[in-house]
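Shown here: the complex without one of its protein chains, the others still in place.
Right, chain A next:
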Amino acid sequence: MAGAGGGNDIQWCFSQVKGAIDDDVAEADIISTVEFNHSGELLATGDKGGRVVIFQQEQENKIQSHSRGEYNVYSTFQSHEPEFDYLKSLEIEEKINKIRWLPQKNAAQFLLSTNDKTIKLWKISERDKRPEGYNLKEEDGRYRDPTTVTTLRVPVFRPMDLMVEASPRRIFANAHTYHINSISINSDYETYLSADDLRINLWHLEITDRSFNIVDIKPANMEELTEVITAAEFHPNSCNTFVYSSSKGTIRLCDMRASALCDRHSKLFEEPEDPSNRSFFSEIISSISDVKFSHSGRYMMTRDYLSVKIWDLNMENRPVETYQVHEYLRSKLCSLYENDCIFDKFECCWNGSDSVVMTGSYNNFFRMFDRNTKRDITLEASRENNKPRTVLKPRKVCASGKRKKDEISVDSLDFNKKILHTAWHPKENIIAVATTNNLYIFQDKVN
């Protein structure tokens, strides 16, 4: 059962690593999003080059049950291409910002992928048989003269090598002036929202030439702009409810039944600033980089620069839980402002049972917090531990004073090695962690 604990209860083991081995990272290969589908059988990644790679978990080997199925490449396709906006003389990046899976309704799989401006609905379908036995063509492929065809031969489907095809079924374009940061599929499975810096639009999956604007925070005078939208998500169960977070550390919950334009929130979640921690960088570090509802829908989690907060939807004035991701960076904020790391946008995720949350950090570290035991653990995604079923050793950062053996001092951290994207299998203890250009898959130790 997923979520036994993030501390000493689960032993995380290396399972697989995908991507180039060498340190010379091609810009296009930088992973920009990671997402499991609803069953966990498929794992999708998007990269800066506009490609989507989908991995499929192979069926569990009943004999060798010491590990769960491996993830192998299932489909690779070019989702977005770089575009040029001639009116503004701007190039539109092909980088995939987000991927969201639709629940499976038939044999085919569907996902939404988006870059800064355009969202696409992709259909991924399998073909493992083809019709054979036509008598309409010659051996070389030319069509026979119809008068020479004297028998009616019905072709028969014969098995062929599995072919996985990805085809774009819908293209939702020209609805966003600013950069899209989030997409979220509604629990009605018919509509979805897309959010950019200033606006949120509601779409119907079948309709591409229209979308409804449901949130607009653009001021009449752009000089008055002080806040942008950073993330948005639909509630997992209430199809009329969604939340969006801002660069000022607030989360607004909106009810679409209240009005067509949801500029007025139903609830505003904000924690008052701790006066002892005030600095010139207070606003920047309070900027929320990710917001995720729990599977139950009762809680939501937000990620700001230094912490992860769990909010009860019934309590607006403060989070119910706060976890420090890398508090040792608080004294380094000025340097991090100087090198722009303070603007890094980390994501966060829940495990299947909502008992453990996970997020990334620097030096290829990632952190897990067990909400029940209150234990936390720091692990590293590194090729040094890449023997299968090697149990990952917990890591520790030494903030100050004498560094113990095996500890790493803050100043030795590599700030170029950041883990921004992580994903947790919806049902099992399998996690996908993206470093700059590699995807690591870890599993809990199965005895």
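Keep in mind that, in the parts below, a residue touches a chain if its C-beta (ideal position, glycine included) is under 8 Å from a C-beta of that chain, and two chains touch if they have at least 3 such contacts; residues count from 1.
Just so we're on the same page, contacts and distances are computed from a predicted model.
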Next on the checklist: I notice the complex is incomplete. Of the names "LLGL scribble cell polarity complex component 2", "Proteasome subunit beta", "SERTA domain containing 1" or "Auxin signaling f-box 2-like protein", which is the UniProt protein name for the chain that's not shown?
Outcome noted: "SERTA domain containing 1"
Checklist outcome for this item: Considering the complete complex, of A:135, A:237, A:277 or A:296, the missing chain is touched by A:277
Checklist entry - Pick from A:140, A:161 or A:340: which residue touches the chain that isn't shown? => result A:340
Item to check | Touching the absent chain when the full complex is considered, from A:29, A:83 or A:216 | outcome: A:216
Checklist entry - Of the residues in chain A, which ones touch the absent chain? => result 87-91, 177-179, 197-198, 213, 216, 218, 220-223, 225-228, 230, 247, 259-261, 275-281, 283-284, 287, 328, 330-332, 334-341, 343, 362, 399-401, 409-416
